[in-house]
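Removed: one protein chain of the complex. Kept in place: all other protein chains.
The chains carry the letters A and B, assigned in the order they are written, with residues numbered from 1 in each.
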Amino acid sequence: MSDNHEAPNGAPVSARLGIWAFLATELLLFGALFTAYAQFRITHAELFHQEHLKLNRVLGALNTLVLLTSSLTIAIGIAAIRRGLQKLLKVCLSLTLALACGFLFIKYLEWSHDFHMGWFPRTNLFFGLYFMMTGLHGLHVLAGMGVMIWLLYKAQRGSFSAEYNTPVEITGLYWHFVDLVWIYLFPLLYLIG
Amino acid sequence: MAAYKIYFVVWGALLVLTAVTVAVSYLNLGLWNATVALAIASLKAGLVALYFMHLRHEIKLVLGFAIFPFLILGLILVGTLVDAIYRF
């Protein structure tokens, strides 16, 4: 008498519950940072307003587009492998990886500009939060890329099929979550600081 | 191909919303800036969760797993801020 209902998705219920529980953990991990952000934005409203204007809104928006597109490509990859289209999966994984690299590259440009201007984590509370939040998010992007390289390797060997694609699907869920965090980070840091 | 199509539609909507939120940020609406930005972000997050993350078709148990943590997140936000607001 388990909760093993007929799965509308490809992955078994246990895998989906597992990844969603993991995402819950991730949510609370970032949640504490968002809490710190909320408190300091209330207590240091003036500082936050002045400092956020220093960030490059255009590059931030560009990065949002890059990450949203990478979510699209991995979603298509999952839909593809559910139909057994191994080749399309490989294309989508490669595209997602490339977009993730692009995201990190733009981030690198931003950070090196910040450092060049003498804005460091210790500069003030806003930049402390900015570097912590984008840094932690960047680490998640890196981790996701690592997993996707492994997926690509497995896909190359033909491990995934219409019947078995659980790793692709749960990696996809993780990747969308990383996207979700950025969807909030972008306005909070770049637009309304 | 229907699935692919809906993904592209959602993606398009996400891009448009991003453009809108950036555009609004150049206007000075006072408190409304933050409200609009967060509302649009939540709309985008909802689209990603429902379509890309398949929550639209999920069973109730998984939906519960997805929603319940937000309650706990709410607790830490509210508890910490109640203190901060009355202390400063």
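Convention: a contact is a pair of C-beta atoms (placed from the backbone, for glycine too) under 8 Å apart; a residue touches a chain by one contact, two chains touch by 3 or more.
The rule we apply is simple: contacts and distances are computed from a predicted model.
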{"item": "Per UniProt record, name of the chain withheld from view [\"Cytochrome c oxidase subunit 1\", \"Electron transfer flavoprotein subunit beta\", \"Phosphocarrier protein HPr\" or \"sn-glycerol-3-phosphate transport system permease protein UgpE\"]", "value": "\"Cytochrome c oxidase subunit 1\""}
{"item": "Displayed chains contacted by the hidden chain, counting the whole assembly", "value": "A, B"}
{"item": "Residue touching the undisplayed chain, where the options are A:36, A:59 or A:95", "value": "A:36"}
{"item": "Among A:120, A:150 or A:164, the residue in touch with the chain that has been omitted", "value": "A:120"}
{"item": "Of A:91, A:132 or A:147, the residue in touch with the unshown chain", "value": "A:132"}
{"item": "Contacts of chain A with the absent chain, listed as residue ranges", "value": "1-4, 13-14, 17-18, 21-22, 24-33, 35-36, 39-40, 43-44, 47, 120-122, 124-125, 128-129, 131-132, 136"}
{"item": "Residues of chain B (touch criterion as defined above) contacting the omitted chain", "value": "61, 69, 72, 75-76, 79-80, 82-87"}
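Quick note on the criterion: only the chains that are shown with their structure count from here on.
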{"item": "Computed distance of Cα centres, chain B from chain A, in Å", "value": "14"}
{"item": "Chain B residues within the chain A interface of the complex", "value": "3-4, 7-8, 10-11, 14-15, 18-19, 21-22, 25, 33-34, 37-38, 40-41, 44-45, 48-49, 51-54, 57-59, 61-62, 65-66, 68-70, 72-73, 76-77, 80-81, 84-85, 88"}
{"item": "Footprint of chain B on chain A - complex, ascending", "value": "3, 5, 7-9, 13, 16-17, 20-21, 23-24, 27-28, 31-32, 34-35, 38-39, 42-43, 57, 61, 64-65, 68-69, 71-72, 75-76, 79, 172-173, 176-177, 179-180, 183-184, 186-188, 190-192"}
